[in-house]
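With one protein chain removed, the remaining protein chains of the complex are shown where they sit.
Presenting chain A:
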Amino acid sequence: MTSGVPRAVTAAPAAGPGRARRPLAQRLLARPETGVLLGAVAVLVFFLIAAPSVRQGGSMATVLYQSSTLGIMALPVALLMIGGEFDLSAGVAVVTSALTASMLSYQLTVNVWTGVLVALAVSLAVGAFNGWLLVRTRLPSFLVTLGTFLILQGVNLAVTKLVTGNVATDDISDMDGFGQAEALFASSFGVGGVQVRITVVWWLVFAALATWVLLRTRYGNWVFAVGGDQESARAVGVPVTFTKISLFTLVGFGAWFTGMHQLFSFNTVQSGEGVGQELIYIAAAVIGGCLLTGGQGSAIGPVFGAFMFGMVNQGIVYAGWNPDWFKAFLGVMLLGAVLVDLWVRRTAARR
């Protein structure tokens, strides 16, 4: 009862708990990404049967590319969601980043890397600003980021028109450093005769990194804690403010990376794009098993979530159906994922 209890004695048998652990199947079901893994497999199998051309390597590379472009952004959005917040400005922030890099490089006639780095600074600043405002005002992230969403949307259009006299930026493909930047953000490489876009590699690398950070570092622990119960986390000494602001900044980083990919793949940027994308990222994270209210989720789940999006998007085309059905499919998928998740959670909770 007191400090007289010899700890070593209790520590030794501690490793083998008295009663049996929960069965493996039930523990797997309790993982937030199990449902989406099954969903992704189901969608893949469905289109492998329904659309024979999906079975070619090139088609799969296209599906993965499509998945990666939103998957890269879905990752920080998912981390932020696990941390208890979401960011409505994520979609237009991508375009803001691309516009910044493009216009700055072109107008000042400098190496594109200058633009790329300034865009990084701007993106991180936008993210940090969202986080800072949220922490300072304690307003819901919906309101704060709805504000930045509208601001960025307006600024994107207005500044682009002001600077270029057009709604799109000028082609920067013949500028210094474009080749290098393109290699990093928008190149492709051959694997067994199939051209794979480099974003697929980045997507998986970022996902692995995010998984490791979430499950194996102090920071990951803090993300779950601030999303699960912010006040408890603060009371035991978790730096809540730092965690929240850094999560928003991470979304800024994602917006920058995705923006750079768009810029160096298409050479120009349409200033009105990006609206609505933020909801796709959020949907991918939710389908990926992240709890909208925070405190639960993974980085692997959103990878499968993004894959489902990419698969359905391209699958419909390969199957020769009217692509107008895409959004309807997404809605069904989202609702299905949420319902499956609910069911899984209840089953797992019954011990």
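The rule we apply is simple: a contact is a pair of C-beta atoms (placed from the backbone, for glycine too) under 8 Å apart; a residue touches a chain by one contact, two chains touch by 3 or more; residues count from 1.
By definition in this document, contacts and distances are computed from a predicted model.
Novice: Suppose you had to identify the omitted chain by its UniProt name; would it be "Cell division protein FtsI", "Dehydrogenase", "Simple sugar transport system ATP-binding protein" or "1,2-phenylacetyl-CoA epoxidase subunit A"?
Specialist: The UniProt record for the chain left out of view names it "Simple sugar transport system ATP-binding protein".
Novice: From the list A:N130, A:T199 or A:Q296, pick the residue that touches the absent chain.
Specialist: A:Q296
Novice: For the chain left out of this view, which of A:F47, A:F86 or A:F224 touches it?
Specialist: Touches the omitted chain: A:F224.
Novice: Could you please point out the chain A residues that touch the chain left off the display?
Specialist: That gives, for chain A, the contact residues 1-3, 5, 7, 10-11, 14-15, 17-22, 27, 212, 216-218, 220-222, 224-225, 228-229, 231-239, 291, 295-296, 349, 351.
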